[in-house]
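What you see is the complex with one protein chain gone and the rest in place.
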Amino acid sequence: MEGSALDKLKAVLGAILVVVVAAYLLPPPPPELHRKNRIPVIFWHAFSGEWFPIYDGMIQRFNESQDKFEVIGVVVPGEELTTKFLLSASGGATPDIILNWDPVLGMWSDKGLISPLDDIMSPAEKQEFLRRTYPIVKRNSMYRGKIMALVDGLDMFAVYYRAEDLKDVGVDEKHLPATLEDLVALGRKLDKRDGQGHLRRIGFLPKGIINLAPTFGGKFNDNGHIVADTPGDLAAMSFIGDANHFYSFDAVDRFTQSLAADAGPNMPLIAGNFSIMFDGEWRVKQVAQYQPDLPYYLAPMPPPKGGKPNASMSAPNYLMIPTAAKEKQGAWEFAKFCVGFLHPEDGGRNMGEMGWLPDDPEIAKAKSYLAYLRKYPKYKVFVDLMASPNLEIEPQGPLQGFATDQINKAEDAVSRGESTPEAALQKVMQQLSDEKKRLRDLGEPAE
Amino acid sequence: MTIYQKIAIYLVLIALAIPALLPMSWMVSTSLKTDKQVFATEGKGTPTVSLHSLVPSPVQWKNYPNALAAVPFRTYLRNTVMLCLINVFGVVLSSAIVAYGFARTNFVAKNFFFVLMISTMAVPPQVTMVPVFALFRALGWYGTYLPLTVPAFFGAPFFIFLLTQFFQKLPEDMSEAARLDGSSEWGIFTRVVLPLSKPALATCGIFQFMWTWNDFLGPLIYLNRPSLYTVAYGLQQFMSKNGGEWTLLMAGATVFTAPIIVLFFFAQKTFIQGIATTGAKG
Partner (left out) sequence: MHITTEALHRTSPVRRWLRQNATGLLFISPWLLGFLAFTVGPFFSSVYLSFNTYDLVHAPKWVGPKNYTTLLQKDPLFWSSMGVTVKYAVVSVPLGILVGVGLALLLNTKVRGQAVFRTIFFMPSIVPTVANAVVFMWILNPEIGLINGLLGMLNITGPSWLTDPHWALWSLVFMSLWGVGNSMVIYLAGLQDIPAHLYEAATVDGANAFQRMSRITLPLLTPVIFFNLIMGIIGSFQYFTEAYVMTKGGPDGSTSFYALYLFQRAWTYLDMGYACAMAWIVFVIVMVLTVIVFRSRRRWVHFGG
């Protein structure tokens, strides 16, 4: 009898606990509007960690600059941003604006996940956008003739040279290699091995076929069609294969794995694991942050014989407005502010703080951006590169994810010596065509 | 047990404990280093990794307050503890009830239901994610804690399976005696079976606590407001685009893992207590 009473008491207490806790958790309050009487604009992005304060600062500046909208930033871990967005889209509960750096523009456009900005911007704005934006930025923003996103930070690539290493072999700033062949030769001179012949430093190691292809005149995006076996692509792949063959893939693999970290105070450029690196523009700011006194040179990639000078791949961060967004006008106002379209001074400041490239020359000339360039003079190399005619964009379209995966796998196979460049790229094209056929069979858009 | 046997056992335990401690000690040691130290080269040209490099010097205690300040840990912690308590309570209670049904009662198509229940664990969650999401959205639960708490009260197949195994092992004689005394099945369940199953129930409780504590996917999908986020979710925030903040991540991870270790250390006493009660059983 006592046991039963005790049991009943426990059950009752348990029930009360549940009710109390449920009451505490249940009601879903409206989004956190700090300012009353404003229209909320929900913004998803993945800038956590050390980037968060910068991004948050930008959001606050926008909110303070006008009084109609309030942008509410929601940070989502980068790897999961796409998944979370897709889920929300399947339920029609998307944010108003999203910043994503995954290569999704083509796919999301085809699926109707994002709205063409043409319909949201005014005709005057559209004209101005087409007039003033850098061509490479325009190409990245557009898909099938419509403006599908604003580019918020474009990645570009150039060559970093460690000055001290070059000095050891008698090369100074005025005598940087003029051709790719010279660069490779210089790199080989800079290799260092230890007593047992293990690599301790590699002069130059080419990696990343998609980024290297433009220098050879190659491309993976031919006016919206995905290609992988142009002569330039082949040349770039052979180039990678040759380098790996020269050093032996196993040695390269072990060496690259022994590198500390890709970012931070021990990144390869600072630690001196490579003397020459073909890398992105974000390194300028990182070096300044971790080792400001590191002497280095920066120059566009020298072309091989018959190749293209001032070439680079470009990889954007996309600011997109989902089709199911509730407040598209507010999202557009914010997007303009973020990248600095029609707001050059704000744009200059935003780009400067993140260490990014400007979308149009007006921003590049803004006082705030010039102040940034004064702080990081090397960055000017990238800004100048924006106007080069030899820039390429990444694959777009329903198969872009698939294509990128296959291209990277092909590079891996060639690096390991398991496939010739021709065979590897042929395989990519074959896989692409098989996948297109499968999609067409299913009645899905394939190109 | 002879002294030699004891020594042998100790030796094996200690020998195995060293690799077992490796991940945790690495985590803690990194959490106390500065960024530069993480891959110190020790003057050998390339960074080396040795037992010596496990010791940070100087010890950077600041990583901890920095990590805790970088994301609103207190809010996350409160949210996570709340979720854990609810889930543990709901899951253990409901799973025990269902397990008793499978283990000690008979009903039509029992085996079919049992296998059906287990089979639900075999479906890869990525494909049910979308319909489940649609379901919760239709119910209006998107953006709240409901998808993360209500299902717990309907039993978890993993624990139902586990507890069924345990309940089936219990000798029938005490239950029979109670039945002859006129007790209902529910009475037998609460007064005979449950008290004898403390180790199993404690195990389930710890596991559920751990899973809810570590659950990252649930909050990712269903929560949209930072004030609702959990600690597991917050830990991901240390991984930023161009490389992570390893030291802060490890500091956060250590803080994140510590409560579970403490919980486990103290909860195992219930296992040992279990010996006393099962002894009485014989």
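Each chain carries a letter (A and B) given by its place in the written order, and its residues are counted from 1.
Quick note on the criterion: a contact is a pair of C-beta atoms (placed from the backbone, for glycine too) under 8 Å apart; a residue touches a chain by one contact, two chains touch by 3 or more.
All values derive from a computational prediction rather than experimental measurement.
Shown chains touched by the missing chain in the whole complex: A, B. Within the full complex, the residue among B:T144, B:T212 or B:Q236 touching the omitted chain is B:Q236. Across the interface with the omitted chain, subunit A contributes residues 82-83, 86-87, 89-90, 107, 111-113, 250, 253-255, 257-258, 401-402, 405, 409, 412-413, 416, 418, 434, 438, 441-444. Residues touching the missing chain, restricted to subunit B, are 1, 5-6, 9-10, 12-13, 16-17, 20-24, 26-27, 39, 46-50, 94, 97-98, 100-102, 105-108, 110, 113, 115-128, 130-132, 134-135, 151, 153-155, 157-158, 160-162, 165-166, 168-173, 185, 189, 199-200, 202-203, 206-207, 210, 214, 232, 235-236, 239, 246, 249-250, 253, 256-257, 260-261, 264-265, 268-269, 271-272, 274-275, 278-279, 281-282 (touch as defined at the top).
Assume only the chains that are shown with their structure count from here on.
Work out the mean CA point of subunit A and of subunit B, and you get 36 Å between them. On the subunit B side of its complex with subunit A, the touching residues are 35-36, 38-39, 45-47, 70, 82, 85-86, 89-90, 93, 129-130, 133-134, 137, 142-146, 149, 187, 190-191, 220-221, 224-227, 233, 236-246.
Subunit A contributes residues 3-4, 7, 14, 17-18, 21-22, 24-26, 28, 31-32, 42, 46-52, 74-80, 83-84, 87, 90-91, 93, 101, 194, 200, 258, 260-267, 282, 286 to its touches with subunit B in the complex.
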